[in-house]
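The complex is shown incomplete by one protein chain, all other protein chains being positioned as in the whole.
Here the chain labels run A, B, C, D, E, F, G, H and I in written order, and each chain numbers its own residues starting at 1.
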Amino acid sequence: MSRLEVTEKIITAKVTRGLKWADVAAKVGLSKEWVTAACLGQMTLDARQAGIVADYFGLSEEDQRWLMAVPYKGSLPTQVPTDPLIYRFYELISVYGTTFKELIHEEFGDGIMSAIDFKMDLVREPHDAGDRVNIQMSGKFLAYKTY
Amino acid sequence: MSRLEVTEKIITAKVTRGLKWADVAAKVGLSKEWVTAACLGQMTLDARQAGIVADYFGLSEEDQRWLMAVPYKGSLPTQVPTDPLIYRFYELISVYGTTFKELIHEEFGDGIMSAIDFKMDLVREPHDAGDRVNIQMSGKFLAYKTY
Amino acid sequence: MSRLEVTEKIITAKVTRGLKWADVAAKVGLSKEWVTAACLGQMTLDARQAGIVADYFGLSEEDQRWLMAVPYKGSLPTQVPTDPLIYRFYELISVYGTTFKELIHEEFGDGIMSAIDFKMDLVREPHDAGDRVNIQMSGKFLAYKTY
Amino acid sequence: MSRLEVTEKIITAKVTRGLKWADVAAKVGLSKEWVTAACLGQMTLDARQAGIVADYFGLSEEDQRWLMAVPYKGSLPTQVPTDPLIYRFYELISVYGTTFKELIHEEFGDGIMSAIDFKMDLVREPHDAGDRVNIQMSGKFLAYKTY
Amino acid sequence: MSRLEVTEKIITAKVTRGLKWADVAAKVGLSKEWVTAACLGQMTLDARQAGIVADYFGLSEEDQRWLMAVPYKGSLPTQVPTDPLIYRFYELISVYGTTFKELIHEEFGDGIMSAIDFKMDLVREPHDAGDRVNIQMSGKFLAYKTY
Amino acid sequence: MSRLEVTEKIITAKVTRGLKWADVAAKVGLSKEWVTAACLGQMTLDARQAGIVADYFGLSEEDQRWLMAVPYKGSLPTQVPTDPLIYRFYELISVYGTTFKELIHEEFGDGIMSAIDFKMDLVREPHDAGDRVNIQMSGKFLAYKTY
Amino acid sequence: MSRLEVTEKIITAKVTRGLKWADVAAKVGLSKEWVTAACLGQMTLDARQAGIVADYFGLSEEDQRWLMAVPYKGSLPTQVPTDPLIYRFYELISVYGTTFKELIHEEFGDGIMSAIDFKMDLVREPHDAGDRVNIQMSGKFLAYKTY
Amino acid sequence: MSRLEVTEKIITAKVTRGLKWADVAAKVGLSKEWVTAACLGQMTLDARQAGIVADYFGLSEEDQRWLMAVPYKGSLPTQVPTDPLIYRFYELISVYGTTFKELIHEEFGDGIMSAIDFKMDLVREPHDAGDRVNIQMSGKFLAYKTY
Amino acid sequence: MSRLEVTEKIITAKVTRGLKWADVAAKVGLSKEWVTAACLGQMTLDARQAGIVADYFGLSEEDQRWLMAVPYKGSLPTQVPTDPLIYRFYELISVYGTTFKELIHEEFGDGIMSAIDFKMDLVREPHDAGDRVNIQMSGKFLAYKTY
Partner (left out) sequence: MSRLEVTEKIITAKVTRGLKWADVAAKVGLSKEWVTAACLGQMTLDARQAGIVADYFGLSEEDQRWLMAVPYKGSLPTQVPTDPLIYRFYELISVYGTTFKELIHEEFGDGIMSAIDFKMDLVREPHDAGDRVNIQMSGKFLAYKTY
């Protein structure tokens, strides 16, 4: 699984050379959310994007080809994530999952929020009682239809 | 587990009498997200809120007491949710979990986004290519500190 | 979970009165695939459809309301299905899962086949060496895009 | 597990040299579905087929022998697949599994659709609202008999 | 799940009235293996067979209809069986599973032994050092073919 | 886990040099079932047997010592086997497990069929409608006794 | 599952009427270990034994028949037991499992200690530093043999 | 995890040089049960003991240091052990777990048998009908107390 | 499982009548930690304690007998707790588990902190930046010894 090895090279480069996701995203010219996910082995880059990422992290030409192949997605090693930051998102689904379901159905009828035609934006929200993480998600509603 | 039975009474009342989460939220005077989660057995209501909810759904006084007790939280029957709408949120964590982690740490350092000091807002976002589900989440950043 | 009870009433009526999925589908005027899934608690019926289904299986007015509520989907009791007929489909994914992935990506690029904007048709295919089950699935391709 | 290593060599050759499943299938003279599954370690090739595949991907003679050995089948690393494209197939079984069961039994009686005497064809279906993935599966019906 | 209730009625009748699987099988006119599996909710009976079974165990007419419906198969409550007698069969697969695979492939090529076109016979084998359980299984070989 | 490595050497030798389980069993002078299981790391060989096996597969003296050590048994990587050939045996237990239990108890009383004092014979059974796999198992009955 | 209900009746009788396992064992005339296991639904009683147990706990004649039927064994609700007393035994296997294996094989060769031809005796062992639980287990060694 | 590597070196030395657990235990001057568990990575040796073990198995000085570090305990690769010898102990807990619990509580009140202040002795018990494995366990009773 | 029903009666009484764990603990004359655990089905009460608890919550005499029986312990429905408050404790073990292990071994050598000879005290710790939960645990160190 060579795409995994490319991901590890990217992370090693980032840690040991003090690089930034925001920087590589700016070079690619896309959001930091999409570019980071791509560097972490979850999205597929085109030739231009892969070239920039390879340059930034010092990757080989073969690595660059792997960045252009569609990866086997799923970034976590366990069904229930152990890392506290990631677990909190899992907990939100556990607590609010049925609420998401009820409110989306009340507004749109039967269907789902797409996780493919989807984008998001994660920003720091300054606050007197301590800054907040603000995440805005937007996914196309897809309706179940009869046939 | 009587809180579970109260939740089932609420859902039955909603389905058979055609009630709306948005209506009960308006009566309670809080967001539809929080009120729906509370009605679904994930939040604790105070006496005034429980009274309004009990009235709206036709619950008994004992049911009302259960609404005021802190519930055992977690609304889903399996570790990986089977319902497609809820699964998409699980998939987002699976695909974007390490991205959330990297970007929050890059911006804030080591810590988490709180799932307790947290609020969210779910709205319909009109769009030419099909309306979208827009979810805005805001959670306080909590830093790990040395001691 | 009252929708589950309505499903059980439908199955009991079918078994004890010798009813047919093809018949109720014809009455509803939709495919046998969609109507059966709906009767088994996986799809949402509108008022007209629910009325026909309720008539056919002898359901109450309250049952009919449940047919019109969006169900919590997922029809199987275990992660790996034990029933041999259903297991074969699981096995096909186990054996051909990476093949589906490679061929769809080779043809369409990164993305998925929608399981929401989806329909299928299951027919008997006469054959000298023994008749065959023929299933035609059609799901919209949804592309991952950059943002 | 050397067959696994041969599979990895094939995938690496494909990614780094820009090869196509459709091309190797044409050279072998069989469907792209069967040939891709075979290259991904799920089917057994005869000497002629293995020779063509080995040539195409630049494999050694020993690798070729592994292609001719019956593999331990099952292409996915987890019981519930994490990759979104493959998960959608799992979801279809979760949602439609009991529907498959009911309709096949209604048509054929007790038995299964074979996953061995099975073939399939995956094609792009052009559509105004976005092209679709069309998959046609055909498996022999196998009846349970008394004894 | 009414078929399950019919199974429980049959077991209760057998335990409390001291009935025998061999007797009911003789009345049905089929093997004790198939008839017992059918009574335990794993096979589908025709009208004549269901009538005999219902008579023997004192079942109602509705129960009889359930015996004629195709059951959701799988008779064990856990993935790894806890009952020692049944576990030994699981252990045989754990220890000899790869041996079954190697020997069947060496003899027949790639394919499986059918678990559908299958029959078996379980007999007592007298032996000086203690009688033995003798089980003869016969399943049709089904070959994977190219397409 | 060096026994595992010896098993892998044996499999590699078999695949790349076209060897046969039936041949090595004939040389050892025991059944193909026992010898194959032993070569696959499930049984313990004595010095003579290990010598023959080592010669046949071209193993070192150290490998030979490992063949004579009692292995940690269990030949499958997952609780529910993914390989279709092996899964069918698991399915037989799932479907017929309670039938095995009932019939053995009806014949012998409370106890089990030994999986240790056990032997089996797997043969091809010619048949007009397609040859069959015939497996004869024989295990000593072990009774639970009071104390 | 009526045997389970009989077990529950026995436990309820024991708790509410202050009965003792040692007493019922003395009446049956067998060890307290075997009789307790039988009362807890793990062993099969003969008519005389079942009569005594039924008398002692005040069971019906039908309950008595259930005591004489072979139960589906396995007394614990989870794979890893949560009760601290029972967990300690699980921990002993976790820590000493490979030690059991090595020492039994060193003494006896390849084989197992039978859990069927097995008995045990649990006694209080007085000790100055606090009394101890002393458990003596004795199981027949069963050898794997060649065939 | 270097302690694991030391364990593997010990096992390799034992298998390839024909060493005995009983011998090394005699040299250490402690029971074969404790010494074997220690060699298998479950107990902590002091400097003298580690020196003897290292000499016996031909280990390096660094290996010796690892023998003196407290190991992460738990010797089995799966929650339910697959090896038949070890599984039988798991089965004994499954079948007799509630019996252990009832009898220890009847004798001692609420508490547990310690798995830490614990020792055991495993001996061959000659028997006409086949020798038996005799295991004597002794663990301090620890009472739950009020506070 | 009648002890479970007594626990449910206690919880229902507490919720519907507005009772307090601190009150019943004061009446019993023991810590709120032990008394609450006992009321929740995790500890065994003596006759005097059970009488007070039964009075306070309005339980029957039979319920009182159940309070005096040793319960099957373990208060949580899933291996990984879903409730956020309880999950945080699980997370502490996940994050600090190896730290607990290293520091206790560095201070005491090989052994464990007893979970039986254990007590704890949970108090509110006032703090300017928000009050804190303070939990003091004290468990006897139990050493592994050689034998």
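We take it that a contact is a pair of C-beta atoms (placed from the backbone, for glycine too) under 8 Å apart; a residue touches a chain by one contact, two chains touch by 3 or more.
Note that the coordinates shown come from a computational prediction; the quantities given were computed from them, not determined experimentally.
Participant: Consider the whole complex, including the chain that is not shown, and state which of B:Val24, B:Val95 or B:Ile112 touches that chain.
Facilitator: The single option touching the absent chain is B:Ile112.
Participant: Provide the residue numbers of chain H that touch the chain removed from this figure.
Facilitator: Touching the missing chain: residues 1-2, 62, 65-66, 69, 72-74, 76, 79, 115-116.
Participant: Which residues does chain I use to touch the chain missing from this display?
Facilitator: Answer for chain I: residues 20-22, 32-33, 36-37, 40, 42, 73-76, 79-81, 83-86, 88-108, 111-115, 118, 120, 122, 124-125, 127, 129-142 touch the chain left out.
Participant: In the full complex, which residues of chain B touch the absent chain?
Facilitator: 30-31, 33-34, 43-44, 49, 70, 72, 101, 105, 109-112, 114, 116-117, 119, 142-147
The criterion applied here is as follows: only the chains that are shown with their structure count from here on.
Participant: Kindly point out which of G-H, E-H or F-H repeats the D-F interface, defined as over half of the contact pairs being the same residue numbers.
Facilitator: Same contacts by residue number as D-F, out of G-H, E-H or F-H: F-H.
Participant: From the C-alpha centre of chain C to that of chain I, how far is it in Å?
Facilitator: Between these chains, centre-to-centre, one finds 47 Å.
Participant: Just curious, how far off is chain E from chain C if you go by their C-alpha centres, in Å?
Facilitator: 29
Participant: Chain F: which residues touch two or more other chains?
Facilitator: Touching at least two other chains: 33, 72-74, 76, 79-80, 82-84, 91, 94-95, 101, 105, 111-112, 114-116, 142.
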